[in-house]
Every structure is written in C-alpha cells, then in structure tokens.
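Every protein chain except one is present and positioned as in the full complex.
Labels run A, B and C following the written order; every chain starts at residue 1.
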Amino acid sequence: MTEQTADSIIPAGHQAETHGQLTVFSVHPAELETVVLHLYRERQLPLLMITATDERVEGRGFRIWYIFGIPGENRFVAPFLCLDGTVEFPSLAPAMHEAWAYERRIQTFFGLRAVGHPHPLPLILHENWPADCYPLRKDFGWRTRPESAQGEPYPFQKVAGEGIYEIPVGPVHAGIIEPGHFRFSVAGEEVVHLEPRLGYTHKGSEKLFEELPLPDKIRLSEKISGDSSFSHCLAFCQALEALAGTSVFDRARYLRVIYAELERLANHLGDLGAIMVDAGFNFGGAQCSRLREMIMQINEILTKSRFLRGVCAIGGVTKEIASEAAARLTSDLLRIKEDFSGVMEVAGSSASLLNRLITTGEVPMEIAREHGVVGIAAKAHGIASDARRDYPYAAYDRLFFPTAFAQARGDVYDRFMARATEVPDSITIILTALSAMPPGEIKPPSPSFSFRKNAQALGIVEGWRGNIVYFVRTDEKGEISRVAVRDPSFLNWTVLGYAATGDIVPDFPLINKSFNLSYSGNDL
Amino acid sequence: MHTFFDILQILLIPLASPLITGVIKKLKAKFQNRRGASVFQPYRDLWKLFHKDEVISQDASWIFRLAPCIVFAVTLAVGAIIPLIDLATFAAPAGDLLTVIYISAIGTFFLALAGLDTGSAFGGFGSSREMTVSALAEGGLLFSFLVLALVAGSANLFSIADSILTTGNFYLQPIVLAGIGFFIVLLAENGRFPFDNPATHLELTMIHEAMLLEYSGRRLALMEWAAANKLFVFMTLGANLFFPWGLMHTFSPGALAAAVVIFLLKIAALCLAIAFIESTIAKFRFFRLPDILFVSFTLNIVAIGLIK
Amino acid sequence: MTEFFASSRGFVVLLLLFAIGAAGSLLFNKNDRQANYWSNLFACAGSLWGMFVAIGALVAPEPVAFTLGFSPFSLLRFSFLLDRLAAFFLFVISLIAFFCSIYAIDYVKHYYGKYGIGTLGFFYNIFIAGMLLVASAANGLFFLVAWEIMSVASFFLVIHDRDEQENIRAGLLYLIMTHLGTAFIIAAFLLLYRSTGSFDFSAIQSGGAAISPVVKNAVFVLSLIGFGTKAGIIPLHVWLPAAHPAAPSHISGLMSGVMIKTGIYMMIRVFLDLLAPFPLWWGVVLLIAGAVSALLGVLYALAEHDIKKLLAYHSIENIGIILLGLGSALTFLSLQLPTLALLGLVASLFHTLNHATFKSLLFLGAGAVINQTHTRNMEELGGLIRLMPQTALLFLTGSMAISALPPFNGFFSEWLTFQSLFQGIAATDSRTIWVFVIAAGSLAFTGGLALACFVKAFGAVFLARPRSNEAQHAREPSFFMLAGMWPLAALSLLFGIVSGYVANILQDVAGTLSVFQGFPSPFLLAETGRISAGGFSFVSPPVVFLLLLIALFAVFTAFNFLFFKKQKTTFGPTWDCGADLTPRMEITSTGFARSIILIFKGIMKPTMLKSVECRDGETRYLPKSREIRLGISNIYDTCLYKPAQDLALRFSLYARKMQSGLINMYILYILAALLGALYFSL
Partner (left out) sequence: MIRLLRKTVATPSPLISIDPSACERVDISVVGREIEDHVKRLFRGSLAIRQVDAGSDNAAEQELVALSNPFYDVERFGVHFVASPRHADMLMATGPVARNMAEALRRTYAATPDPKFVVALGDDAIDGGIFRGSYAVYDAVKNVIPVDYEIAGDPPSPRAILCALLKILETIGANSLN
C-alpha cells in the first residue's frame, strides 16, 4: 500500500498536512457533509472518532475532527472543521448515525451546538450540572466544582400503552459492577424498550489529561478503564511516540504484544466465567474465575502489578521478561490452554447453558453496522474489525494472526464464542512472541521528550473489548493541549438497548455481561 | 411420649432447617473447588440479622410488616402436620394432603403480597414470577400426592406413609414417577435450580430473593428462615411420603435410632441431589419453566394411568 | 313459629315486603333520599324475612307446598314448593340480599341527583323478589314468569348507570343472551310438557318414567344451554363479564353472588330431581363444562385489569367449580354410586353458599373502592390500604376465601369438590376416570391461578403507591357500606371454621332429593366438627384454624414481644438503586399476569400491537413516540358468535327468498309444518 491511496482521498483544493500515520485537512462547514460522507459511504472507511479541540487561546477557535482509519494501510485521515467566531456546527447524525453520540458529547463538553441533531440532549453530565458548564473549554478551571443545579429530570423515552411499566435499575447495581442506570419499559417480562443512561463515573479525565504532569498523564491513562490498563496506556504512549518521533525498541515491541495479550486473556477468561455464572452455570463460572486468577498472578509475578500498571512507557516497556521467566510463562500458558479447553469442552456440551446463550440478546446486523460497533460485539456479527491486523502496532505485523470469528447472529452465544476462540489464539500469539523475541534494550534511557508543536497524533490499540483510540494534540509550545479518548464501550453502549429489546427481563444480565462494557471508559 | 415427639417435631423443623441450607451451600462450594462457608453459616447469618436494626420502606403497609410472621408461622404449621419421625401425632386431623398444600399457599400468598407492598419494581416482578411458577406447580404437587393417595386409598399423609411402607412395592413405578414429579415441584416451590438461582446477585433474574430485597434485619431473618423451613418441609415430605422406609411405627429406642438415621440419610441424599443439579446445569430461561412443571404434572398423570 | 314463616302466609308477607318496597320507591321517585331509605330498608326487611322463611322450610319435617291465587290459564299455576333444596337457595339469596341492601343504603347515595333512585329501588326489590320466586316456583310456566321478572329487572339494573355507552351495550348483550337462554328453557319445558302433560314439577317428576330417552337428552341439552347461559358457563358467558361490572356494585354482588346460582339451582332441580335417572354422559358433560369454565374463567380474570370484570370472570370460574361438584354427582348417580353422588352435590351446594358470601363481599369491596376513586381500572389504583384500611382488610379476607386458603370457607368447599373428584378417580372405572383426572387437574391449576390472580388484584388495588390522583384521595367508606361488608367477611371465616356442621346441614338438604332416599350418608361428623369424605380423607376445620392461629400467635408474640425488642426500626424510601421511584415503576396488573397469559397463549391468544412514530423519514432511531397495546383476542366472538350471527343472517336472507308472496307456497309451508309436527308427536 502506498501513500497515494491516502492522498487520493483528500478532495482537490485542500491543503493536507501529514505527520506520521495521520493526515489532516481542513474543510469548510458547507462541504463537511460531502467530504465526510464520501469517506464514510463511498470509501467505506471506519470512523474512529469525532472530537473537538478548543484552540481559541491560539486564535483558531474551536476545531472538530472527524477521524477515519484506512485499514490495511495503517494510516489515518482526519478532515477537520474550524469554527471561528461561532459555536454552531452542522450535525452529521441524521446521515451518519455513528456521529450521534460523538456530537452530543462535543455539545455537552464544549458547548458547541450540533445544528440539525435529532436528539441534542447532554450526555454524561446529569441534570445536577449547570446548563452553561462546558468543562473541556480552556477557560474552565479544572479544579472548579460548579454549583449544584436543579435541571429538568432526564426525559427517558416513555412507552405509552396501558399495562406497560418501567423497571429502573442502577446506578447502584446488585452485583459488583460499575454504576450506570438502565430504564426498562416492559410488557410483563418482555423488554419493549431499554434506555441505558450513563455518566455516573465521570471524573473529568480528559480535562485532567490536559493539566497533569506527563508521568501522571500516563498513570491516568491506565485508570481510564482499570481492566484495560495496559491497552489504554499503550494507545496513549503510541500517540505520544508519534508526536515525539520516538522509535520503539524491537524487544519492547514483542513485550508489548505479550502484555497486551495477557490482559486480553485475563479479561476474556473472566468474562467467559461471568457469562456462565449469570446463566447459572456454576461449574464454568468457578473454573474460568480460577483460570483468570492464574493469569492475574502471572501478571503479578512478571510485573508486580496484577493490572500491568506502570509497565508501558514512552518508547518501550519497563518490565523485562527474563529467559527463565519466559520458560515458566510458556509452560504455565500451555497448561492453562489445556485446562481451558477442558472447561470449554464441558461448557460446549451443556445443553442447558447453550439454550440460555443461543438467540439471546441478538443485535440486528444493520443496527450493529450503523452504530459502528467494534471489538467483540462486531466479531459476533462476523465483522472482521481488529486493530491488530488493520493498523498493526507493536510487533503484530510480524506475528501469527488468526482469522476473524465468523458467526453472524450477533447473540450472546456469538459474543461468548468470540471470546472463547480468542483465548487460545492469544496464548499462541504470546508463545510465538516469546520465541521470536529478539534480545536488546526495552526502554530508552532518558525520559526527556519533546513533542512536535501544534501537531496531532493518533494511537490505536485493540483492547480486549475492541479498539481503543487516543487522539492527542499539542499547542504552539509543544505542550499537550488535548487528549481525546475513545473507549470501544462508547460505541457498543449504543446498541445494548437494541440487544435487550424483545428479550425478557431475566435474560438482561446475561446480555449485558456478554458485552461487558466499560462504564468508566465511556464516562471518562 | 407422643407429646414429647410432637413438641420435638414442631421444634425440629425450624431448628434444623438452616443446617440444610448450610449443607447444600457447602456441597455446592465443593463442586466449585472451593472450601465454602461452614455448614453452620446460616445460623450465624440469622443470629446476626436478628440483632440488626431495620430500615422499612415508607410505602410499606402492615402487610409488609406482618408477612414475615405469617410466612414463618405457615411453615411451622405445615411442619407440625407432616410425618417426620413417627407416624402418630396429634396433627393427624389436619394432615390431609390438600390441607398441607393450601396452608403452604398462605405463605406464598403473603410473600407475594409483601413483594408488591413497597412498590419497588423488583418486588413486583418477583411476585409476578413467584405466582406464575407456583400457580403452575400446584397441579404437579397435588397430583404427585394424589398418586400416593390412590395407592394408599387415603389422602391423609400419615395413612399414606403408613400404607406406602407396607404396600409400596406393588406400585414402585408410579411412586417413582410421582416422586420425580414431586421433586420438580420441590425445586420450583423453593426457588432452586433450574427455576431460580438462590445464590444470584442479579436482581433482574431473581424470583424469591427479589421479593425480599426490601427486607432487612429481623424480618429478613424470619423470611430467610421461613424459606429454609419450607425447603426442609418439602424435603421431608419427599423423603417420608415417597420413600417412607424407616419411619417409626411404634416407639422403641431402636426404632427411633433407625428412624432418625435413615431420615437423615434421605435428607442428605436430597441435599446432594439439589447441590448436584445446581452445580451441573444452567438455570433455565423463564419461559421454559412452565414446560418442566407440565412435565411434572404429566408424569403424575402417567403414574395414575399405571395404577388404574 | 317456624311453621308460620314457612307457609303460604309467611311467603305472602315476604312478597308483600318487596312489593311495598318496590311500590314505595316508585312513589318517592322525586325524593332521592326517601326513595333510597324506603327501598333498601324494605329490601332488608324482606331479605331478613326471607331468611326466616328459608330456615322455617329447612327445619320443617316435610317439604312445604302451596298455591297462591288463581290463574287464568289452566296450565299456569302459582304453586310453590319449599323443599330443603329450594329453602337452601332461598336462604342464600336472602342472606346475600340482606347485606347488599344494608350496603346499598350508603352506596346508592352517590347516585343522588344523577339517576332516578326510585326506579333503582323499584327494580332492586323486584329483582330480589324475582330470584326468590325462581327458587320457590313449582310450576314450569310460573317459573318462566319468575325467571323473566328476574331477568328483566336485572336488565334495568344493569343499564341503571346509563351515561356510559358501554353499559348500555352490556345491558343489550345481556338482554339478548338471557332471552336466548330463556328460549332454550321454554323449549325444554315444552318438551317436558309434551311428554308428561303438565308444567307442574311434581307431575313431571312422577311422570318421569314416561319420558323417552331422546326427549330426556334433548331436555338436558336445551336446559343446559338455557340455564348455563344464566350461570355463565363458557362459552355462553359472554354477557356476564360485560353486564356484572356495568351494574351498581351491590347489584353486581347480587348478580354474581346469587343470581347466576339460580341457573345452578334449576340444573339441580331439573336434572337430579325431575329427570333422574339419566345416562352417564350428562355428568361427563357437566364435568367437562365445569373444568373448562373454571380454568378459562380464571385465565380471563388474570388478563383483566378492570376490577369488576376480574371479579365477574371469577364468578365464571366458581360456577365451573360448582359444576364440577354437580357433574360428579350426576356421574356417580349414573354409575350407581349414590353415596359419592351425595358428596359431590354437597360440595357444589357448599361452594354455592361460600361463593355467594365471598364474591358479594368482593364486589361490595370493589364498589367501595370505585365509589372513592371513580375508576374500575386497576392500573390507576394502588396504595389504598393506607387510606381505606378496613376495606382493604375486608377485600383481603374475600381474596383469601376465594383463593381457597384455609381456614376460610372457600377452602373447605373446594376440599369437598376435590374429594368427590378424587373419589371419581379412585372408585370409577376406565370409562370415566380420565374425565375426573381432567376435572381434578383443571381444579388444581385453577386454584393456583386464582391465588395468582388475587395477589394481582389485591396488590394492584391496595398495595404500593397510588398510581393516580384519584387514588390518592380515597377515604374509608361510610357506616352502612362497612356494615354490609363486615358480616360477610365474618361469615366467610365462620362458614370455614364450622364447615363440618354446615356440610352436615347441606347433606340433609341434598339428601332429601328423592334420588338419595335410602342410602347411607358419606359423612361422619365427629365431635371436632370435622368433615370427611368417606374413609378416603377427612379434615378438621377447627383444628386447622387453631393450628394456624396458634402458630401465628406464637411467632408474632415471640417476634414482637419476647425476643429482639431492642432493635430499632427506621423508615426510609423504598430502595431504588440510587435513582428516583415513581408510580410508573410499580408492576401493573397487566404486567403481573402477562407471563401466565403468554404461557397459556394457545388458549388466550395474547396480542401485542406496537406503533412507533418516527421523527422523520431518515432516522428510524429514537422515535418520537412509541405505544404498545397488550391484550387478548376474544375467540368467542370470532369463532362462535360471529359465525352464528353470519349464519343467522344468511338464513334470514334465504328465508326472504322463500317469502315469494304466493299463497300456494305458504300453504305448502304450513302443510309441511303440520306433517312434521304430526310425525314428532306420534
């Protein structure tokens, strides 16, 4: 693949600017829809993120970025909109449903109005926030805690009709999970409508990214979603490396793969167990939670952190896997693989379990596509989107890569199996990486970096839920002025309601668990 | 002597029932390669709950406040009129199969009302599910007893146990079929797998626990205890009516010892069966549950066909 | 003393009381207050007198028979027969009418100034008197007159609340159906007259041997349809859930509590008393009709969210249960098992009495709620237990009784019904055993479903938070309404505790029927007042009552006064997962029962209509509005009445073609009809 493909995308007469993998060019509001929809519909490029930056201090007003990936070429293209002297931008949501939530988010946090948006309600910030509070504007102090406001209660969609009632669940759930609110409208047991409402774990992370010192920024990225600490940090570091022009040592690339796959293993095993527990299949639950704990303990032994925190760093990784540790890891993983296949053999032959999983929580393919689902949810539809192959990072370009999972119903069973097939694949990837890993340095000696000024970069990593995207922009001084984070959950949350509709209430926990989305990563 | 046994019987059910749930939990933990809590854990839980304060919903009426007493009293009353160790008690005048079924229905009735009383959505659908399951379980329950009554020529539980003890072998097939039918109902009525998951934390899937979500402190303790009693009562019914071997006919120390030992063995076997089911299969989808209950009913119909 | 009541003079006084009540209320039509007190006080007095007449007839050694006045026609005689069966029904009617009339004194007040209280009082008295006449008539033609008086009076009562179009429709449906039924009854009596030459019951009974089996069977089918329409047997029930709720609540209580029982009374009278012996299939048909009515009745009740319709469907269910007892009685008689037949008949009579008490109680309770909240829709009620504590307790009593929970009366009559069905399984051969198995299975599921239905009804009306503004401002009903309900609740419990004695009396009542003469009785009334069904089973109601009472008392005392007194109780909002709760988040009565409806979808045919209005043509996500309508489809209209109506229409079109206008054609028709009549009479 060549750079020409990327260049041919840019419409004539536009000045494109390319740094590393990311090509950006400015578009006029009037032609925005044509340009973006050309990329989205004709070129069929996956939309990675829409976000905004506040560059009024530098006299450039607000900018809105529409970031697309070019799979296979490992390049990204981002038309952007400059809003000078206006807080209105044309909404693409009616034509491109994926833009729906992004635009609401921009509207909420930047106070920019998406003109023509069908449902322009605030996202994440609840009615107890003042209406004119836009935290991601530069003139909003990160320590300012706004007064408590009494806004209108959130207008959940009401299903009319006699006998329909609502079940409110959350934010404090009965299980040990993150907080979020689900509003079911039910006809007896059947869910006729489900509306999740999130934002309960909003901690101002994106604002903090702008304010904290660099080491803390990296620590913060590990805490965006605790279960994906390493992947988030890796995505952030990759973006920073692109801005700093740092290259990563070869050995570190392999180590990154190993750690990322260990994280995937732990979470997939945990999820498989949790799905089985929610279906009431206690054997599978206990066995998988045991296997997951084994991975967590391996993590602890290798890196002193069960969540692989403090492992990823700009330019490399901080934790080495010595040869004897590698040997032990190999034997442990082989044992776990064997153990796991034994568990799945039993689970796969349990008629009662399969009956619970198959056809439960189906998402229609069209809805999944139009909402841009990623990761496990997409693989359950047979949509082969995987950043490890589409935008190879670390050492993935040199490693065995399995084919995508090819079920297409998009039900709980498919999401279950998407995980179950990735578990042995991950182990294979780690084993290959361990044997192919070249000797050498793993981390650059000095921690001083200088970032390109007034530039932007993208980091993308296939976390265990789906691809994690970090968009980082620097200001005139080369300081990081904006970090936009897109966890895969942000997209996948939008289809959860459709997955549950038509199913019965007692099956919802199972459906929810089969997605196992991050609240924290969505709320930021 | 009988008075002594009568009093013993009234006390034995509530005193021993937490142990039953403790044993089942222990066995389930073993199936999951865990050590699990002590078999006496339910006693500690109850003891603690009885010493805690209560928070009661403002919307709750006296139904909610009185229901635990009623539900518990009902399990006591049923426990007093079923054959436990010996075959002669003061309770025989009330020990008719219909009486036992309908007295326990009082407990279900008030439990379901209590679930509705606070106006929480969880309590509401908990009640709805409970009533759905128990309404459909009634056919199987009644008919499994009816099979025995037809074999025994009497609907009195004590006469049934007595007569199955002596003539049961002629009718082994129908009794076993009815026994399976009864076991299904036992699982349904007591919120065990595959009907309900007593260990779940997911409020949306709950049946029995959803109705108790609003209870706290001593009323919660009473409700949990009553549930344990009910399980024990059903297990006793299953053990002593369908397999009445070992019941004491006339009092003698030897017979008493044998009766107690055999009874405990039967209960242990039932505990193991429940733990085994809960460890090896998944909970069923809600709308598959009626099918199992109709299976229970049909098994009993077949059993009646075999008798006639 | 008792002889006086149970005599022609006593009976004349009874009729006079109602006549004065009726006439007086017409007279006072201008003054609502006077009309109300006059009509209801006379109804009270008449009902009370009726109870004495009934008791007098019950204790009389011989059936009381007399004739009043003269009739212009030889075939029509105003003859009365107060045997124990009639006396029992007189007693039930009077008992319920008495309490309903007390209740009515305050209940009718909310009609002041809206509708004529005088006409209401007039038809009310006529209605009660009509029922009493139906239960005591001993001549077929006189019976039909009484039957018509009862039906027409109740029709006018149904359409009393005539502002609502729905009530008028319900009344018309009732009128059509009830006359359809009457037509069948007339046909049945004509057939009997043709065979026996008389309309007098005694003559029919004595000439019973002369009736050919074909005619007997025809009479059975005709009267089953005729009386079954009044009783509300499915599928002849369509008028019942429409008409009962339309009437004022005390009328609904009477209609559901006792009027439909007149159908049962006449079935007993005609089948058991007049036509015995009879073939086996009669009993089987009744058993199946009972099984179907019981099970479907409760299922339709579950699907209902109109409280009075729900209760009306439960009447259908309970008629089914009564028919199960009656059907087993007929079956046992055909199988030469009179002892068991007596058991079945006692069960059905006992359930008749019990259903009358708790169903009228429930209707009166529902009336109190509707009076306060002005809605019958349970989706708009809720939380009334705090505002109407007495009504709630009374309704709860009725709910427990109708759900057959011991120690209330419903349990013991269902117990007897079950026993007769069990005996059917145990004591009959392979021809009938499966009918009894079906019947017992239906009754078992009915019991469970009724429990679910009353959890729903009581929960939706009285528990949780009010779902509407009206429900928030309800108050306890006034004195006479409560005074009408409390005794009924007390009777529901009392008839339960002393059911051994009641069953014994009913055994005497049933035993006086000629078919049971000279057979040993199935009951042994021991000193504990227990009831037993042969040697098969027995239960001691006082022991059950005491057992429950002691257990509850012990637990309650121990719980509240002996242990754990130190623990504090605080009150807080319902746990809501950290969000806010609104009444919309309480389970609805439709939602509560939806699972059961879906499980029985083969019968109930549940429907779900979704309508979604999108924002615009492009976005189909997040529509502007959504609406979902849940319901069940009316299979009787689509599968039975609509085709029948079409058939009738087609036939009349055909008949019009026959109306050629040619004289010779008409002569031909007449000739054919004559020939046909000749053929049949020969």
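Throughout what follows, a residue touches a chain if its C-beta (ideal position, glycine included) is under 8 Å from a C-beta of that chain, and two chains touch if they have at least 3 such contacts.
Computed from a predicted structure; not experimentally measured.
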_I'd like to know which visible chains would be in contact with the absent chain if the whole complex were considered._
A, B, C
*Just one of C:165, C:469 or C:570 touches the chain that is missing; which is it?*
C:570
*Identify the residue among A:227, A:241, A:261 or A:278 that touches the chain left out of the display.*
A:227
_Contact with the hidden chain (one of A:16, A:325, A:346 or A:384)_ = A:346
_Missing-partner contacts on subunit C, residue numbers_ = 568, 570, 572-573, 575-579
_Touch residues of subunit A, complete complex, unshown partner_ = 125-126, 128-129, 135, 140-146, 171-172, 174-179, 199-205, 207-208, 212, 216, 219-220, 223-227, 229, 270, 274, 283, 286-287, 289-290, 292-294, 296, 300, 306-307, 309, 342-343, 345-346, 349-350, 518-520, 523
*Residues of subunit B (touch criterion as defined above) contacting the omitted chain*: 29, 31-38, 41, 44-45, 47-48, 51-55, 200-203, 206, 209, 213-217, 220, 279-280
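Everything that follows uses one rule, which is that only the chains that are shown with their structure count from here on.
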*Once you find the CA centre of subunit A and the CA centre of subunit C, what distance in Å lies between them?*
64
*Whole-Å separation of chain centres (CA-atom averages), subunit B against subunit C*: 35
_On a C-alpha centroid basis, what's the spacing between subunit A and subunit B, in Å?_
48
*At least two other chains touched by the same residue of subunit C: list those residues.*
576, 581, 585-587, 591-595, 598
*Return the residues of subunit B touching two or more other chains; collapse runs of consecutive numbers into ranges.*
121, 124-125, 128-129, 286-287
*In the complex, go through subunit A and note every residue touching subunit B.*
165-169, 173-176, 186, 188-189, 276, 278-283, 285-287, 290, 350, 352-353, 355-356, 360, 504-509
_Can you tell me which positions in subunit C touch subunit A when the two form their complex?_
305, 377, 379, 576-582, 584-595, 597-598, 608, 610, 615-616, 618-619, 621-623, 625-630
*Which bits of subunit C are touching subunit B when the two form their complex?*
382-383, 385-386, 392, 400, 403-406, 411, 414-415, 418-419, 422, 425-426, 430, 433, 437, 440-441, 444-445, 447-449, 451-452, 454-456, 458-460, 462-465, 528, 530, 535-540, 543-544, 547-548, 551-552, 554-556, 559, 563-564, 567-576, 581, 583, 585-587, 591-596, 598-599
